[in-house]
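Shown next, in structure tokens, is the structure this report addresses.
With one protein chain held back, the other chains of the complex are shown just where they sit.
The block that comes next holds subunit A.
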Amino acid sequence: MALVLNEDEVMMRDMAQGFFAEKAPVKALRVLRDTQDETGFDRALWADMAGMGFAGIVVPEEHGGVDMGYLAAGLVAEQMGRNLTASPFLSTAILAATALKHGTDEQKSEWLPKIASGKAVIALALDEGVKHNPRGTATTAEPSGNGFKLNGSKAMVVDGHVADVMIVAARTSGEAGDAEGISLFLVDPKSKGVATERTIMVDSRNAARIDLDDVEVSGDALIGTLDGGMAVLDAVLTAGRGIAAAELLGAGAQAFEDTVAYIKERKQFGQIIGEFQALQHRSSHLYSELEIARSAVIGALTALDEGDEKASAYCAMAKAKLGSVAKLASQEGVQMHGGVGMTDEYDIGLFMKRIRVLQELMGDAHYHMNEFAVANEF
């Protein structure tokens, strides 16, 4: 496994670095928040991202994508993390694209080109309770006519209120808690019985609650096999966790670098506070944690690209590690900023908020530690 970026990857990273720093810096998120933008991201930016190939980064070339793989996607996500860039990258370019790669030929040719060209926003409606728990899916899909009828409620649906189509996980057999019996459906949010409430979250980014009340879908809305949705979900969540870990890496690293820059300037007791060993040691510890975390992200995404059978476990492990490390970086960041760390004016608080949300998405560290133990039979 190559853990060092090759030339193409370095180029990709540099390109993404320049792009997001210029087009979507933290300032841009502030504008979206302060103007209470209804979309929650900048459509022109998303079009530009599609132009750069970012939207189709894991979409096969035959469907209009650039198919550069998940490590490359992670390099993009890392830069988005550094800039707190709001965009449908995670929902659409990663989760939906990965799901639809498991779709029928018709589904692929309908949706994958729209993803790659930035013309469609697609949301994954999975979580229901307060915590991530795919096996706990209770939303039902009952046979109805030559299709299905969906009932249930979804929460934390990223980009749910602006989605052109949703991928809904629903139970077609078994009970909440079973891995078997879940199926995935493409659902038009404009269908009768779909109620969408945009939920403004702490990070000022997009999420929604979705109620499904006797929502009718046709039989060809099914992605993957009936009752076998977990296999597709596994692939989707593996990719999502790996990419969320990469975004956490970017956000955590930026929070850390902002903090180190701050403690090199601020003076108290007649000296630069960065001279205090208590702060130096905490900074050095964070540096170490972030280096370890970076290896986890690169290792996991490389394994995913290489088709390693343990890729799913590695992406989950990386998500666990990055959730903890980025959280620590943002918490220490606020503390080392002192009073200004509590102000809206400084960016460090924005990083803390985004990191809190990201570490929760698709399973927090506790969730993945438990899964790790289960997978290793202890």
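One rule holds for everything that comes next: contacts are C-beta pairs under 8 Å (C-beta built on N, C-alpha and C of every residue); 3 or more make two chains touch, one makes a residue touch a chain; residues count from 1.
Basically, contacts and distances are computed from a predicted model.
Protein name for the hidden chain, per its UniProt entry and selected from "Oxidoreductase", "ATP-dependent DNA helicase RecQ", "Peptide/nickel transport system permease protein" or "Acyl-CoA dehydrogenase": "Acyl-CoA dehydrogenase".
Across the entire complex, the residue among A:R241, A:K321, A:H337 or A:R354 in touch with the chain not shown is A:K321. Remark: the omitted chain is touched by one listed residue; of A:K27, A:K131 or A:H281 this is A:H281. Touching residues on subunit A toward the chain that is not drawn are 1-4, 260, 263-264, 271-272, 274-275, 277, 279-281, 283-285, 287-289, 291-296, 298-299, 314, 317-318, 320-321, 365-366, 368-370, 372-374, 376-378.
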